[in-house]
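Every protein chain of the complex appears in place save one, which is left out.
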Amino acid sequence: MTELSLREPLIFELSKPGRGAVTQFPPNVAGSVRVPENLRRRSPPALPEVSELQAVRHFTRLSQMNFSIDTHFYPLGSCTMKYNPKACNTYAMLPEFLGRHPLGPEPQGFLACMYELQGMLQEITGMQAVSLTPMAGAQGEFAGVAMIRAYHRARNDTGRTEIIVPQAAHGTNPATATMCGYTVREIPCDANGDVDIEALKLAVSPATAGIMLTNPSTLGVFERKIVQIARTVHEAGGLLYYDGANLNAILGKVRPGDMGFDVIHMNLHKTFSTPHGGGGPGSGAVGVSARLKAFLPLPIVGKENARYRWLTEGDLPQSIGRLSGFMGNAGVNLRAYIYMRLLGRQGMVRVAEFAALNANYLMKRLQAIGFEAAYPKRRASHEFIITLKQEHKAYHVSAMDVAKRLLDYGFHAPTTYFPLLVPECLLIEPTETEAKEDLDRFCDAMASIREEMRHDPEKLASAPHTMPVRRLDDVRAAKQLDLIWKGSAAYQEPLGS
Amino acid sequence: MTELSLREPLIFELSKPGRGAVTQFPPNVAGSVRVPENLRRRSPPALPEVSELQAVRHFTRLSQMNFSIDTHFYPLGSCTMKYNPKACNTYAMLPEFLGRHPLGPEPQGFLACMYELQGMLQEITGMQAVSLTPMAGAQGEFAGVAMIRAYHRARNDTGRTEIIVPQAAHGTNPATATMCGYTVREIPCDANGDVDIEALKLAVSPATAGIMLTNPSTLGVFERKIVQIARTVHEAGGLLYYDGANLNAILGKVRPGDMGFDVIHMNLHKTFSTPHGGGGPGSGAVGVSARLKAFLPLPIVGKENARYRWLTEGDLPQSIGRLSGFMGNAGVNLRAYIYMRLLGRQGMVRVAEFAALNANYLMKRLQAIGFEAAYPKRRASHEFIITLKQEHKAYHVSAMDVAKRLLDYGFHAPTTYFPLLVPECLLIEPTETEAKEDLDRFCDAMASIREEMRHDPEKLASAPHTMPVRRLDDVRAAKQLDLIWKGSAAYQEPLGS
Amino acid sequence: MAFIPHTAEDIARMLGVIGVNGIEDLFDEIPAELRAGALSLPEPLSEMEIGRLMGERAAIDGRPLNFIGAGAYEHHIPAPVWSIATRGEFYSAYTPYQAEASQGTLQLVYEYQSMMCALTGMEVSNASLYDGASALAEACLMAVRSNRSSSSRRILMPRAVNPTYAQVARAIAGNQDISFVPVDYDRFAGVTLLEALEAYSAQDFTALIVQQPNFFGSLEEVDALTNWAHENKILLIALVNPISLALLKPPAQWGTEIAGVRGADIVCGEGQSLGVPLASGGPYFGFMATRMHYVRQMPGRIVGRTVDTEGRPGFSLTLQAREQHIRRSKATSNICTNQGLMVTAATIYMSLLGPRGLEAVAQASMQRTGELISALCQVAGVKRGFTAPHFHEAVLLLDRPAAEVLAALYRKGIIGGLDLSERYPELGSAMLVCATETKLSVDIDRYRAALTDAMSASCAT
Partner (left out) sequence: MAFIPHTAEDIARMLGVIGVNGIEDLFDEIPAELRAGALSLPEPLSEMEIGRLMGERAAIDGRPLNFIGAGAYEHHIPAPVWSIATRGEFYSAYTPYQAEASQGTLQLVYEYQSMMCALTGMEVSNASLYDGASALAEACLMAVRSNRSSSSRRILMPRAVNPTYAQVARAIAGNQDISFVPVDYDRFAGVTLLEALEAYSAQDFTALIVQQPNFFGSLEEVDALTNWAHENKILLIALVNPISLALLKPPAQWGTEIAGVRGADIVCGEGQSLGVPLASGGPYFGFMATRMHYVRQMPGRIVGRTVDTEGRPGFSLTLQAREQHIRRSKATSNICTNQGLMVTAATIYMSLLGPRGLEAVAQASMQRTGELISALCQVAGVKRGFTAPHFHEAVLLLDRPAAEVLAALYRKGIIGGLDLSERYPELGSAMLVCATETKLSVDIDRYRAALTDAMSASCAT
């Protein structure tokens, strides 16, 4: 037996046959309905059998092993890890909202919120209509590109088989284009982070279905030639898709609709601060210009004679269809609605202002410490990139080493190795809800790590030192696959194959 | 800047003038009601000014520095740190319950719960009536002793000025007797933990108002001569007070009323598992035999014509009065009610059975490891005492050292140095909700610490090693009083004195 | 078995280690004749069933619109407060006896103490008492211990102090032969006038209690009352509402310096307003603060900042020699378990509101009450009870029996106020009404409309 360590056994290791959180079991029901013999399960599934206290303790302890916004500064670029107001969760979890079956008669209270949310998102993006159906950013992208496809098809413009994507794009962009049956055509960016217009001009053709962009781009800078890009693509007959992951940077300052985009998805879990939940859920609402309105995914909330109702196939016969079993991540949308109402007109603009202030301040301070900004001549948007290629050469430390070492200092690491085209990069997004003091403390940590690079590089290479585990062997994880608990009966019982 | 440490600044250190969690501020109200100049506050109170995220992060991080039932085995003797079912909190916090003003028309739903709770507590204790008013065990004791006093007074039996208390009693017992205007007379226990009957016989007199006892006693053993004690005290004209802190040990096995007690307080936060909340709130419901019924503290819930109502002064003119501004810790009582309904008839008896099983098992195992039980010939009740007087002599380690070292192994320490009459003692109460594996792990830790005593006693003397702080200087804390944040304006502004 | 993790095999093994045949054997020291028979208790419910039952009970009580204050106030409670306070690490821990494993609670209490001192202006605060009423009782006991120049054990208790608090003080302190002498209030102004005290000048009293705002919601002339007390070597116990302190002069600054002393000697009150829900009356928490001079007379736990063996700052319970577990029959109080979780909530609440937010809450509450009073006084047969300025409640006089009017309002889902007729028969038909920042103009309009109906209806009866 050794001292306290944060290691927690697997829940299966706490299990014993016959144990159980029995107050959670339903009371016995009289009656004798039985499953036919040939369809019955023969042996019980190897789920854990634990007491309620064991389960509560186990998962509470597990939770403590996570970094999170509620406990740590979390400047994960491209992810907008800002404060998730508790009110959003509290009021979205009112029993009437939680208890409502999605297929029951249309709940006017809930639909009122959704209808207003659609309207607010329209206003903010400058688009003509919004569907709240997509369940995360990537599904919003899917909806967007599927609408582009439906649009061209509806016009019998069937030769358009390519989607243009800048090199720096988020992985979901090319993956989405493929899912929609398109071929991806990558174009480069120039040294200042703008799209290489000449390359774009060469890339567009009658095969161009559209382009997927975000602005500010994933390089953390505002795409200055956006009007020209829009013109180029539109003239080629393509449509413009806006990846809304970076909307936080421009809320109230410039609207994708006004920049010429035809379709946009928003990451409500980023810009509108619904929680990231350890990986999800998100919500990827899509907004469209007038020409794509008819293709929006279903359902959408409409209002008629002071009653709200779901618009369905009958209302939008050209719709790209349904993307979820019901109506998307309703509860996430509810949280976004509450957040937006809390911010209101004034608060919404401040988001971009202070996100930009924090990012530019942090960039300047890190530069002063000696770090190299990837685009030093540019304003940072809500995020910016540091490249450690010098340090990599000089001290053989990697961006990953710095990321891991930051954990020891009590900071979640920035995004590493994305965008791929900047070597040894850290994409840093402080968000508007962090205080100057926290940015300063982060700078102190970075300065200290910089010292360590010179004097104690091993400290970085072997970081982290203070987490429940040391650096993990990812190669082994992928080579010697251990994906489920081996003691499980399901695993032991020979499978059919 | 150093690596991550669990140190968290004071909330005041996060404050900056002008910052604030403004969504929490009420909207402005038109109108001009003003406080007269001479009654106005001149400078704002030095409360912290922080953002909502700062507050959330600060208190979330602080919470992580606590051991608790939800995270650790917490065998704190005399405190019954068992699992607090989440359901109790969830359902006690329904908005209708939370929103109800205590002085509004009598809420029939809530009162139904309280009425039934009174009844269940009566049944379990074998008493004739119950008041839920006292707000913790000590206030329940106060109510009990005040009733004893009122009883004697009502009979014009005014010479009774003493309350008998066994040496081993909890501190609240003598303190309560004093608060009720009594003199305390202590009596010793014998070598087996029973009250010294001869001493009791010598102690009783016409001055005896009553005796305060718990059974099982704070020595962790059942007082076998309880019938004789009851007779002795009753014959002397005194009444018997039962300290219900140890009720967990005997639920459904033996009832205080049947043992001859006249009055009992219960610690609902112990036996009925309402949370301890980092120090409270509790609830100290009192039960009485028929002769004390008229003196119960107010209010009590009555039922008339299928309506529940508060019984007040008009109903119980001899009552000792009111002990709280409203009706005691209503929400705690609600949690106890839910807990009791979840357990029901069968569950209630099992509490005592498994509390006893766990305690006796743990005692035997620790004895096998080499620890000395204070009462080796006795059954443990729900708790038991280990004395380290041998180890203290042999290795110069104290009970406190072992307690602190246990923290390093991930266990909250047992109660130390109580009861005072057993030297270097640990009072260990595992409770019924802990699994055998956890008891075994605790034994492993104790065995390991035992090894350390021999081979590395310094490790114990300097424990804990893995907590956010090392051992704290309590002497300095009491000598150089630092009780509030010194930067506070209130502190800097010269006070009147 | 509900909440019991033991399997049949566990039980068998454990019994084996103990060396008994069955669990019953563990109870063999209990005399057979005492053994209980089967308990008559309801069958166990599953969580699903209790959830449904509680939902039904809650639905019976509903959510009326409430205008009672009288010691418990309905303020907005920020969502973070209880989502953090109910975290297991706060909710299911106990008194921080093991300081090193309880730094979270300890630091929080230290912050709480600092905040209460900031609000009251006092030098030290304890970690809570049960509630406002019992805190007043403890303050009386503490005053008796502290005032060395008095031996009377007599305390002046104005009638404008919450009458339930007066009852509680009597029930608790009365057992130690402390007596309370009532001081009348001015029928016109609704405050305790100096004139009413003059009669007691030069008598031996231990303490004078001043509630600000008083039970009627009126603002007392605290300077004059404090000075009078100190001139007569009487300790001043201030009973205050913490929200009001964002606007009102802190008790430490009441009066002028007399014989080297200024302001209240002991400050206490009900902390519920600070983020704790109404919840049918509890759990709330009492607070208490005093001068450093009296710290060893103060009941309740106190947290101090100190250092660990490596010199790092840390927190622990201190001055425990005042407490029952050390001092036993000579302790300052018998209190052990306090209201820790409520203090947790209050500390989070005060951190979120800060000085500006708290002032805005106080200001808005005062204004809403002003609006309410104006609105209701437009109803025929309703008028203000007193002339003194009020904070967030006030007395209204009705020309119909208050009980009838309130019953009519309740039928419309409104809890209109507290009927004062029993406690203050001299006022005739009177009720105490309150509005906080949670009452919007629509609510006040709704109340006024309902009251208009109720006043004419009860007229008809």
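Observations, loosely collected:
A, B and C label the chains in the order they appear, each numbered from 1.
One rule holds in what follows: contacts are C-beta pairs under 8 Å (C-beta built on N, C-alpha and C of every residue); 3 or more make two chains touch, one makes a residue touch a chain.
Quick caveat, the model's predicted, so the values are computed rather than measured.
For the chain that is not shown, the touched chains among those present are A, B, C, taking the whole complex.
Contact with the chain that does not appear here is found for just one residue of A:Gly109, A:Gly370 or A:Pro423, A:Gly109. Per the touch definition above, the residue from B:Asn89, B:Thr232, B:Asn360 or B:Thr387 contacting the chain not shown is B:Asn89. Considering the full assembly, A:Thr176 is the residue among A:Thr176, A:Thr232, A:Thr271 or A:Ser289 that touches the omitted chain.
When the full complex is taken into account, the listed residue touching the unshown chain is A:Arg224, out of A:Arg224, A:Lys389 or A:Arg441. Annotation for chain B: contacts to the undisplayed chain at residues 16-19, 22-27, 50-54, 56, 60, 85-87, 89-91.
For chain C, the list of residues touching the undisplayed chain reads 46-48, 51-52, 76, 78-79, 83, 86-87, 437-438, 440.
Here, only the chains that are shown with their structure count from here on.
Among the other chains, the CA centroid farthest from that of chain B is the one of A.
Computed centre separation for the pair chain B/chain C is 20 angstrom, with centres defined by C-alpha atoms.
Here the spacing of chain A and chain B, counted between their Cα centres, is 47 Å.
Multi-chain contact residues of chain A, defined as those touching 2 or more other chains: 16, 19, 23, 51-54, 56, 60, 85-87. Each of the following residues of chain C touches two or more other chains: 1-6, 10, 44-47, 78, 80, 88-89.
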